[in-house]
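Everything below concerns the one structure shown next.
For this depiction, one protein chain was excluded, whereas all remaining protein chains were kept in their positions.
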Amino acid sequence: MQSEFGNPRVNGARFNPLLFAGLLSRPLPARPVNFALEKICTRLARNHPQVLERLEPIFGQVFIISPQEFDRVFQVRFHGDGIDAIYTKTPCEEADVMICGPLMSLIDMLDGKQDGDALFFNRLITVEGNTESLLTLRNALDSDDIDLMAEITATFGPLKKISRRVLEKGRSAYHTAEQDMEVVNTALLNPLLKRVASLEQENLALKSRLKGAEKNLERLQRRLSSLDKKTRGLKS
Amino acid sequence: MDAMADAKLSIGPLLFNWDDDKRRDFYFRIADEAPVDTVFLGEVICTRRGSGENYLADVIERLERGGKKVIISSLALVMDDKDMKKVENCVSMAPDYMVEANDLSAVQLLGGAPHAIGPFINVYNEATLRFFEKEGAKRISLNHELSSRKIRAIAAVATAELEVQVFGRLPLAISARCYHARVHNLGKTGCQYVCNQDPDGLTVDTLDSDPFLVINGLQTMSYSYCNLVNELEDMAQMGIKHFRLSPHDVDMVLVSQFFRDHLDGKIEADMATEALEDEVPGAEFSNGFYHGEAGMSWIEV
Partner (left out) sequence: MSDYELVCPAGTPAALRVATEAGADAVYVGLRDETNARNFPGLNFSVKELQQGIEYAHERGTKVFLAVNTYARAGNNKVWVEAIDNAARLGVDALILADIGLLDYAANKHPDLRLHLSVQASASNPASINFYARKFGVKRVVLPRVLTVSEIKAINAQIDVESEVFAFGGMCPMAEGRCSLSSYLTGQSPNMNGVCSPASHVSYEQRGPILSTKLAGLTINNFEEHENAGYPTLCKGRFCANEKTGYLFEEPTSLNIAKILPELIAAGVTAFKIEGRQRSKAYIGQIVSSFREAVNQIESAGT
């Protein structure tokens, strides 16, 4: 759970690699993606029943996985008979968990190549919603040897060699681009961002001090009124 | 109501580092005026604190004159030879006084002699209770984490007399590190006894200025004061014999009087709580653990 052993931090997660993002942000066609998703889910549920068993506490909950390069999100739900996943522009508004981040980080996290905690605590991915549900998902996925890349490519049948190569290429292009972007960020953006952050931090610290002073005052008043009551009691 | 009237009050070991004069005065008043049956003496938290040579004999004599039973509490966290020496000294009083073991090292040294098991030894269930009874425990203090349901299950099979803390900050954790020294940028061995500056512990706030814990040397306690006055009747019915009041820098004679009055049916629980609120100004009360909830919460009964 602790973050301290994470991977080396990569700066500027929100300024993700333009190069790769540009490549991917061309909208993926929803219909073939959904067709493939259905197949992948069937495969996953069939090949990893123990994982599904571990997911029982979160059956029915809605997970939204949002790769920041895409204009749509993946909406996933686990249940007794398997996994439902759709690629959609209009996800359920009451998701239990929402995970955002660069596509490849999300894939790395889901198939256990990278420590999900480290990704989150290094601010590469952001998470909203039920922390326990996310932990359940993370632990369950990690409990078996799931090769998400293999599952995805297997789904494409005769095209699998090509699709695998494309994905792998994507992964390495992403990691290279990420490093390049880090250099840019460090040189140009970080000083500015730090200044902004420190101002906001200052503001926040002042606010919190004010709140603290208010609370102390309240406590003091409570104490005074109770002492007052006591003195009156003694007098009478 | 008989179980209520039969129940006894005790003053737990003083967990804070008061100076000798303050301690002496405190115990003299307890001896003379407090309606309690048992008083626990002895340093439970830190070996470096004084061991009471200057006042202990006087205090014991006065307490006994006041009709109080004296139990000697042993150190909770025993790590090195100095700590062990302290436990040995404590156990050496066993022929004359009952000793409350707060670490297994004391149980080992007691070698089966009749003794008490303190709240720092984990008794969470019936099997553990039975084991200690077999080893000679006559009086067992239950862990503050236990809910009423669990206390009831343990009480149902106990032959030793059971005790539950009903007043005062809860001893949530103990560490090899001294947090008082740490907060004052001092080392544990050069601590300058800074823990004596805070007679009820040093408040710990969150970054949003919410007070929630207090530091007491090696110990971390709850910011809120445990108050189980509403639950006394319930526990008395289960067969809990002793109710422990953990000493604070307030009028503990009055505090014990409120609890006694309620046990004796002289005042209602609400009135007792109101009186406690006046006596411990600004204190937040909690009873969550007893109700199986977060310990810091207050459950209206």
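Every chain is named by a letter (A and B) in the order it is written, and numbering of its residues begins at 1.
Keep in mind that, in the parts below, a residue touches a chain if its C-beta (ideal position, glycine included) is under 8 Å from a C-beta of that chain, and two chains touch if they have at least 3 such contacts.
Not measured: the values here are computed from a predicted model.
Asker: In the complete complex, the chain left out here touches which of the visible ones?
Answerer: When the full complex is considered, the omitted chain touches A, B.
Asker: Could you tell me which of B:Ser141, B:Gln165 or B:Ser222 touches the chain that is not displayed?
Answerer: Answering carefully, the residue with contact to the hidden chain is B:Ser222.
Asker: Of the residues B:Ala5, B:Ala113 or B:Val183, I need the one that contacts the missing chain.
Answerer: Per the contact definition at the top, the residue touching the missing chain is B:Val183.
Asker: What residues on chain A make contact with the chain left out of this view?
Answerer: Interface with the chain not displayed, on the chain A side: 1-6, 9, 11, 50, 53-55, 57-58, 112-118, 120-123, 126-128, 131-140, 142-145, 190, 193-194, 196-198, 200-201, 203-204.
Asker: Pick out the residues on chain B that sit against the missing chain.
Answerer: Chain B touches the missing chain through residues 76-81, 83-84, 87, 103-105, 107-109, 120, 122, 124-132, 143-146, 149-154, 170, 172-177, 179, 182-184, 202-210, 212-213, 215, 220, 222, 288-289, 292-296.
Convention: only the chains that are shown with their structure count from here on.
Asker: For chain A versus chain B, what separation do you get between their C-alpha means, in angstrom?
Answerer: About 45 Å separates the centre of chain A from that of chain B.
Asker: What part of chain A is in contact with chain B in the complex they form?
Answerer: 208-209, 211-213, 215-216, 219, 222-223, 226-227, 229-230, 233
Asker: Can you list the residues on chain B that touch chain A in the complex?
Answerer: 205, 207-210, 277-278, 281-282
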